[in-house]
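The other protein chains are all here in position, but one chain of the complex has been omitted.
Chains here go by letter, A, B and C, matching the order in which they are written, and residues are numbered from 1 within each.
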Amino acid sequence: MKVTLTMKPAGGSFIPIEAESIIPKSFLSGTDDISVWRGNRELGLSEVFSISVEGKADRPEDVEVIIAGDETFRLKRVGEYMDGGKITVLGDIGMHCGNFMSGGTIEIQGNADGWLGREMAGGTILCRGDAANYCASGYRGGRKGMTGGTVEIFGRAGAFLAENVAGGTVIVHGDAGDMAGAEMRDGTLIVHGDCSRPVANMKGGSCYVFGTAHALIPTFKKIGTVRHEGRMLIHFIGDIANRGKGNLFVKDYRYLD
Amino acid sequence: MIVKDVVCPFCGCLCDDIEVEVEGNRVVAVANACELGATKLTGERRMKNPILRDGDAWKDISYDEAIRYASDMLLSAERPLLYGWSGTHGEAQCVGVHMAELVRGVIDNTSSVCHGPSILAIQEVGHPGCTLGVVKNRADLVIYWGSNPIDAHPRHLSRYTYYADGFFLENAFRDRKVIVVDIRKTETANVADEFMQIQPGGDYAVLSALRAIVRGRAESIPQTVAGVTREQLIRVANLCKEAKFGAVYFGLGLTMTQGKYKNIRNAIELVTELNRHTKFTISAMRGHYNVYGSNEVNTWMTGYPFGIDFSRGIAFYNPGETTAVDILARKECDAALIVGSDPAAHFPRRCLEHLADIPVVQLDPYPNATTAFCNVQIPVAVTGIDAEGTAYRMDGVPIRTRKIFSTEYPSDEEVLSRMYALMQEDG
Amino acid sequence: MSELLIRNACVIDPLRGINAEVMDIAIRDGVIVENVGGSAEVIDAHGALTLPGGIDSHTHICGTKVNFGRYMSPEDMRAGRTPRRGHMHSTSGYSVPTTYGNSYRYSAMGYTTLLEGAMAPLEARHTHEEFLYTPLQDTMANTLFDGNWAIMEAIRDGDTKRVAAIIAWTLQAVKGFGVKLTNPGGTEAWQWGKNVSCIRDPVPYFEVTPAEIIRSIVEANELLGLPHSVHLHCNNLGMPGNYTCTLGSLGLIPDLNPKRQTLYATHVQFHAYGGSDWKDFCSKSEPIVRFVNMRPQIVIDMGQVMFGRTTTMTADGPMEFNLYRLHHEKWSNHDVELETGSGIIPVVYRRKNLVNSVMWAIGLELALLMESPWQCMLTTDNPNGAPFVRYPEIIALLMSKRYRDAEFATIHPDTGSRVPLPAIERELDWYEIAVMTRAGQARALGIQDLGKGYLGPGAEADVAIYPIRIDEVDPAVDYQKVIEAFSQTEYTIKRGRVVSRRGECLVDGSNATLWVRPNVSDDYDMGRDPDFIEKFDRYYTVRMRNYPVQEEYLNRDRCIETEAGI
Partner (left out) sequence: MRFLMITGRTVNQGVTVENKTSVDYAEETSTCFMHGFDMLDLGLDEGDTVLVTGPCGTVVMRVSASSEVELGTVFVPYGPYANHIIDADTHSTGMPDFKSHAVEIEPTDEEPKMVHKLMEDLGGLAYDR
């Protein structure tokens, strides 16, 4: 089954639309009962989107949802609790895409706003553009971030990337922002470009920075160099301030001294 | 007439030992207050009556009309923002929460641009704190980190720390050490026993280094950290460990710099670490008057201290998404009610550009910068001068403010209650 | 005049000795009367179990510490969120719900009166503000005196009357109800980062011992003729081997009051531990219960632990720091000048954890081994042992050996060798549950004379009608039905009004705050005592005039005046 949702223009309104109902599973029983929220107003799916459905499916794995339109950046919570199937966003997507996701694939052709894949437990998110702040992070209160699955960003990532990450793999092909992997507990974080203050206060897990780690936290202990996938990387253990035993591998680093 | 034990309505210290001399409904003299408090208590230039923007002119309207306008505005909005609240009393804040719930709007207070990051940090690691009197009576070491009380909380030093004798410190000036940590040599730094000057943006690194040193891992620290020598870091760590009772007071120097709440988290974790060695507490230098009260009220009413979005009926909290600056800058609200604050003076310009585009109602005694963006402004009594109610001090101690004199102005609570009543009828 | 008649109620009313009699209850203007007129509104209970409104004699629902528990726990708030609906405001939270959340959920369970277990006098106004937003229950606050400087100085001087006078002044000033001692002496020591290990350790500088504090304040409490006894959270909470400390503390208490106990020892589960460390940790419920069974002057509450997530919060600051060092989660602490302190950390009690399993067993053992239900109240020390919404499960565990065995099979396998629980056959009956959840509380708190805890003429019309027929359900077998019935009333009636129906709260509510004003002679009026005033002005950071809680903070003001013997 292929569901195409083409977003109608909103005439200048920037009020976000909460669309946690947009997950493959929802479409198994038609589109009539699906609603989304613009601010405090509940709207039928067809008030916001032109809908076209091709084919049939009995299980979420056989559903692909395609989201199109110029204002898809206003859509929040798309793919929340998704457990199978596929969502493809042809443009940009709003905050909280793939929250609590446990299976399936979300592919975003444009940029993703904050909290992409927050508290995600499984599945795959591919973002062809940039991801904003708190990608693959946890929720306020220091809860665990992503615990499983994969998030791959082909552009840059914002601040607080993979905060509190506790499992799974996060790959950023461009640069990452400040405080990447802060409070990391477990899992793997790979940044191909530069980032600032990586894995501050980390407890465990592994972080790779193939560019330069700026303003490196001074409480990581250098223990040598290692060869990793053809690169020579400097290996640190930390965060000592937090009795941490995580591994940080960087190609290059600078302290704020 | 002299009124004693007045509670100062300016900053989060809520000094309650102020004496004012009143003539009619004017304060003619103030004793015990700092310059900031005295100016506020003697302030004049109130707005006389509600005003409505009519094209490029202002016209006077009645309270009834103004309240009806606000009620209609909030009821018809899809995502109204109810912002401010630090300049008013708890009773009004409670009505505000009920209104936000009813119209399914977003309610946020000024802590999102002062100590909101501190709250986010506390939510991650907790908060070892105490009331101000505990510090006054016991602390032999006080650290001001990224805070400058001489300018922002002028009586903090004399009432609670530097010059304040206490039960276990008969001569505080002699027996209590003060350390100032800042990126610039502030007035407060000039009176400190030790000044640790940090490169801008370096607080986090310095805090991490101190934590490692307190844990006995000084050897792994580089020679200098963000402009501070390892020797000084070790000296400061030792001063902390050797203190019988240490108290950290941090300010916007930590909350407003890069990393925001991570700086505070690190400071709290340092203090927690120090508690394995001695007694240490940490507290935020809450700025505006009853801002801490707005956090308290929001918390018991909604579960969250600020940045609460009721659009979906239930309370949703996510600072960075549900906070005023973000919502305004991203044009994500379609009406605003402002109470007890002045966002136009304190928010970045992009936020003001959106305020100019949407209907705005403000409750404030004075014409202020936000007035320019209002469709309606409703003048109210000043909480702590001609209205009374509950305010929470920066350390969580609730105090009932005194009314110094009476005026015709309704209080925030009265105006909001009338709005709420209308909204319940229509909503 | 408003009249209500409840017909065909199967009433258990222990304070009147009524055990499962089907009868009518007549209510006029919020009070139970002999009979009402023909135009009265009628509720037919159809033989359902009908009890006096529930009373929680030890819960943490309002005030600085509770609110800080909320403030620091956005993750807890994500659970239990409900929107505004009808007369109900939105709610959030599981272990530390918002005030409305507490009030609605307690009301749905039939509770009409709540005692906040710990209020720091300096921050009393905060507790009362939150009471205003806990609309469906009458409220009262135990007031903390464990580290009060003026009191410790008076004890050092051997002046019990002065101790009483300070308590009297403080209670009336802060609109407090009873006297609470939390880790007496320990909260002051903690302001130096220290603690007292048990009742013989002197408090730094003040050089008085917890034993002296307890004894003197118990005497002072009785001198003032307060409705409730001293309410004690013993020293050394949560530590292996602490039961000896608990026995030592209980042994200090004479029998001074013919109407009620002389000491209410709270959350005793946390104080009934054997062993010398966590490795040989075990239950010592038996020696504790043996001791209390012989002493009518002592009432305890369970402090039951239930498995799952919760938030611990107590005035016992040093204990919370120890707990933090075990769990290494978030930790908050708040010391209050000249008075007391508090600490908060979130915890998860796990079935697979041996210590947690032993704790779970101990609470049940206390209730099952205690001969008289009047001496053991059903609590979790909400939310410390578990959120109060778990009470129905506890009731069912106490009523069903089968349920206990089923649960026992799921906990840590070594628990059996450390606790007597598996050998205990006793199953409590409906009457005993009614004692432990309302009648016993009313007597222990000394509020039955105010019309609380019973359903006879003159009583406040606080009634809970549960959707269960006790002649049809065998709780030993159908424990699931017991849980369901106690989770949600058919009707909760407060002051003669139906406030909650099948979990839906129907009115805005207007509670009463019960507080105590002991009348003392002028010589013992601390408001005029030069030494007291001078020290107040010098060491507190609020002015003495700004300290008392004003009447604006009392919704319906129920002041209890006592004639003090000083």
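Following the convention adopted for this analysis, contacts are C-beta pairs under 8 Å (C-beta built on N, C-alpha and C of every residue); 3 or more make two chains touch, one makes a residue touch a chain.
Please read these numbers as outputs of a predicted model, since none were measured by experiment.
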{"item": "Where the missing chain makes contact, among the chains that are shown", "value": "A, B"}
{"item": "Residue, one of A:145, A:177 or A:244, that touches the chain absent here", "value": "A:177"}
{"item": "Which residue of B:6, B:27, B:51 or B:419 touches the chain not shown here", "value": "B:51"}
{"item": "Option from B:88, B:131 or B:148 whose C-beta touches the chain left out", "value": "B:148"}
{"item": "Full-complex contact with the absent chain, from B:116, B:133, B:246 or B:359", "value": "B:116"}
{"item": "Absent chain, residues of chain A that touch it", "value": "114-115, 132-134, 158-160, 177-178"}
{"item": "Absent-chain interface as seen on chain B, which is shown", "value": "10-11, 35-36, 39-40, 43, 45, 47, 51, 53, 56, 58, 112-113, 116-117, 120, 148, 150-152, 154, 183-187, 200-201, 252-253, 255-258, 260-261, 287, 306-307, 319-321, 323-326, 328-329, 342, 344-353, 355-357, 366-369, 371-373, 377"}
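Going forward, only the chains that are shown with their structure count from here on.
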{"item": "Set of chains whose contacts include both chain C and chain A", "value": "B"}
{"item": "Higher-contact pair (C-beta pairs counted), A-B versus B-C", "value": "B-C"}
{"item": "Farthest chain relative to chain A (centres taken as mean CA coordinates)", "value": "C"}
{"item": "Whole-Å gap between the CA centroids of chain A and chain C", "value": "45"}
{"item": "Chain centre separation in whole Å, for chain B relative to chain A (CA means)", "value": "33"}
{"item": "Chain B-chain C separation of Cα centroids, rounded to whole Å", "value": "34"}
{"item": "Contacts with two or more other chains, residues of chain B listed in rising order", "value": "123-125, 310, 312, 317"}
{"item": "Residues of chain A touching at least two other chains", "value": "139-142"}
{"item": "Residues of chain A that touch chain C when the two form their complex", "value": "139-143"}
{"item": "Contacting residues of chain C [partner chain B, same complex]", "value": "62, 64, 67-68, 70-74, 77, 81-84, 89-93, 97-101, 122-123, 125-126, 129-130, 133, 149, 191-193, 205, 321, 324-325, 329-338, 341, 344-345, 538-543, 545-546, 550, 552"}
{"item": "Footprint of chain B on chain A - complex, ascending", "value": "13-16, 18, 37-41, 95, 114-115, 133-134, 139-142, 178-179, 182-183, 197, 200-201, 215, 217-219, 221, 239-243, 255-257"}
